[in-house]
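Removed: one protein chain of the complex. Kept in place: all other protein chains.
Chain IDs A and B follow the sequence of writing; residue 1 opens each chain.
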Amino acid sequence: MSRAFQQQIHNTLADARLQEAIYTATGRLKDSRRAVIADSVLPDYQELRTQANLLKQHAIDNLDYYLEQFQGSVEAHGGRVTWCKDGTEVADFVLSLAKQRGARLIVKSKSMTTEEIDLNERLEHHGLESVETDLGEYILQLAHERPYHIVAPALHKTRYDVANILTERLHAPHDTIIENQTALARSVLRQKFLAADIGITGANFLVADSGAIVLVENEGNARLTTSAPKIHIAVAGIEKVIPRAQDLAVFLKLLARSATGQLLSVYTSFLSGPRRPGEIDGPDEFHVVLLDNGRTRLLPNRERRQSLYCIRCGACLNTCPVYRKIGGHSFPWVYSGPIGAIITPQFMGPAHEPGLPFASSLCGACAEVCPVKIDIPKILLDLRSEVHKTEAQAGKNRLEKFVFRAFAWLMRHPRAYEIAGRLAALSSSSGDGGWIRRVPALLNVGPLRAWLSQRDLPPPPARSFRQLWRRR
Amino acid sequence: MSREDVLHRVRTALGRDAGQPAPAPPPVRLRIPEVSPEARIASMTARLEALAGRVCRVSTPAAARAAVAEILGDRTAIISNAPYLKECGLSTLPGVRSGIYDRDQLRALCSTLDVGITSADYALADTGTLVLLSSPQEARLISLLPPAHIAVLPCSRLLTGLDELFSSRPDPAAVSSSMVLITGPSRTADIEQILVRGVHGPGQITVILVG
Partner (left out) sequence: MFVTCMVDQIFPQIGMSMARVLEGLGFHPDFPEAQTCCGQPAFNSGYQDEARAVAVHFLDVFESSEAVVVPSGSCTAMITHHFAELFHDDPANRARVAALAPRVWEFSKFLTEVARVEDVGARLETVAAFHDGCHALRELAIHDAPRRLLARVQGLQLRELEPAGECCGFGGTFSVKFDELSGAMARGKVDAILRSGADTVISLDPSCLMQIQGALSRAGLKVRTLHLAEVLASR
């Protein structure tokens, strides 16, 4: 793994306050989810998961068909669809539209897809003001940080951190009371909503038969972003498409429950096109940007294709014992947690962070909670193989490959395996039979050293099982 | 053209041809449970009140008017053009602005008045949800900008849940640019997981069920 990855993990583990914040916040979300998917509350939970998985599988397996249908439906309601290969094309589209319309101010609702392509940075570089309106994202934008969690972006910030950020960036009087901090953000952002020329959102779902996007939120900022400005641009990955409006009866029952333990989020918006004739408010222009940015690279392999089923609920993050210790910023890309661990190497290539697929004990908790039944551990294992293949090609990590070759040979030659076992036991036996705390410096290397850095080692037995068995 | 590029990549990856149709999607079984009107009202009430919303049940439109008047107190309000609200005589309440069809005027009023009063196309009993479709009679911002929201609707519009909604309305896009499901007051827990209401949308929500 890279030094940076190792260092970031170490720093997070060493920060007691951060450990507490991550563990508590994810624990709350984890427990809230469990309460609302319990048998007594949602008896057809497993059936819904199966349905959701099948719907996503069908949509992704026929992705071109549904994307084309989606475009036709959007256009039928007066909207426009723009296809973009990457973030640069998205930025170019927005900048060009803004220029044509004389737009200067943009309000944005939370969208991991726009984080993925650094949209704000690109727009600001060209002189546009693009303001995040989700409270957590707004705070992070002021602090120039990226999100810590897919659903709870400012999970790592305390009220004191927030007070400092607001004072520093907005020159507001220092106030650590959360209600006041929220009220301040609300009043600042209200002005932005009402003055903005363009509202940019992501999309939780793209509904092919309706030409609609679905936005799920609790604050109301996405509604304001899409109802106040005259232009609405929704930026969505191509994998977000689902066949029919009625499919939402499945997905909406799973999304909020899995994410935060709510039955439904406060606002679920189903938006199709600019305002219709006679409608008093709503945008005059409705644009959907369909983004590839590497998603097509995840399509060819049937197993890995599942990675695109993700509905961004964050349940896997909340249940992952690794995420709950290393937090969102230890991950090398904007997507963190188990889903981040499987899509990052697929988007960026395995060499981007070779250690990432290995940063898991394969406990399987993520697969258990995923509402669309992505087999995350299986994909992680597959990615581990891929990392090794890449290393082999580059002539790297030869020692480990050799070790496992030797392992395989030994395990096919029982006599040799037995001898090796006895030798290892003899060379480390000494002491009272208690667990071993340290070994001589010569031996304190590699895996042995790594093990002993954290816990004691079992003492080698006087006789192996097979020796004992023979003596019976 | 990026459209052709992306579609081509998708098709190549999936082994599909241009213009190739898709098999029928897996069926979604929409199950509408048998729930009596009274049970629906009870469920709606329990769910919304658990979210710090409020539900009032009245028997007549006139009673609805009285309830709204009481809730309003001396606060100012804007009401939508929903026919049902007219039926309840709400436009004649003091301090209430009605008959707004102009976008800029609507926005200005919604930004300054205390309460937004709307009807609702449906409510969903199992989650405590209001369903509003945007139209000349129902503007979006009325249920969004003012810090409080009152929705008045007849009990007959109270559905059991999402399954019944999508059975009754499989194609919301056919009639409106916006269908919004509102489940409780606006909220966030973004800072230290502490719950704060009324972040951007209304922090206070009252539903009046008539009938």
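Definition applied: contacts are C-beta pairs under 8 Å (C-beta built on N, C-alpha and C of every residue); 3 or more make two chains touch, one makes a residue touch a chain.
Only a predicted model underlies this, so the values are computations on that prediction, with no experimental measurement involved.
Colleague: Sort by label and list the shown chains the missing chain touches.
Modeller: Taken over the complete structure, the missing chain's partners among displayed chains are A.
Colleague: Hey, which of A:144, A:171 or A:412 is the one touching the hidden chain?
Modeller: Looking across A:144, A:171 or A:412, the contact with the absent chain belongs to A:412.
Colleague: What is the set of chain A residues that contact the non-displayed chain in the whole complex?
Modeller: 1, 9-10, 13, 27, 321-322, 325-326, 355, 357-365, 367-368, 378, 381, 383-388, 400-401, 404-405, 407-408, 410-412, 414, 417, 421, 424-425, 434-435, 437, 446-447, 450-451, 453-458, 460-461, 463-469
By definition in this document, only the chains that are shown with their structure count from here on.
Colleague: How many Å are there between the centre of chain A and the centre of chain B, using C-alpha atoms for each centre?
Modeller: 30
Colleague: Taking the complex as given, what residues does chain A use to touch chain B?
Modeller: So the residues of chain A in touch with chain B come to 21, 24-25, 28, 51, 54-55, 58-59, 61-68, 73, 77, 83-85, 89, 133-136, 139, 152-155, 157-159, 162, 178-179, 181-182, 185-186, 189-190, 193-194, 207, 209-212, 218-221, 223-224, 226-228, 238, 243-250, 252-253, 260, 262-276, 278-282, 286, 290, 292, 296, 299-300.
Colleague: So in the complex, which bits of chain B are touching chain A?
Modeller: My answer: residues 1-3, 5-7, 9-11, 13-14, 16, 18, 20-23, 25-26, 28, 30, 47, 100-103, 106-107, 111, 126-129, 134-136, 139-141, 144-145, 162-163, 165-167, 170-173, 176-194, 196, 198-202.
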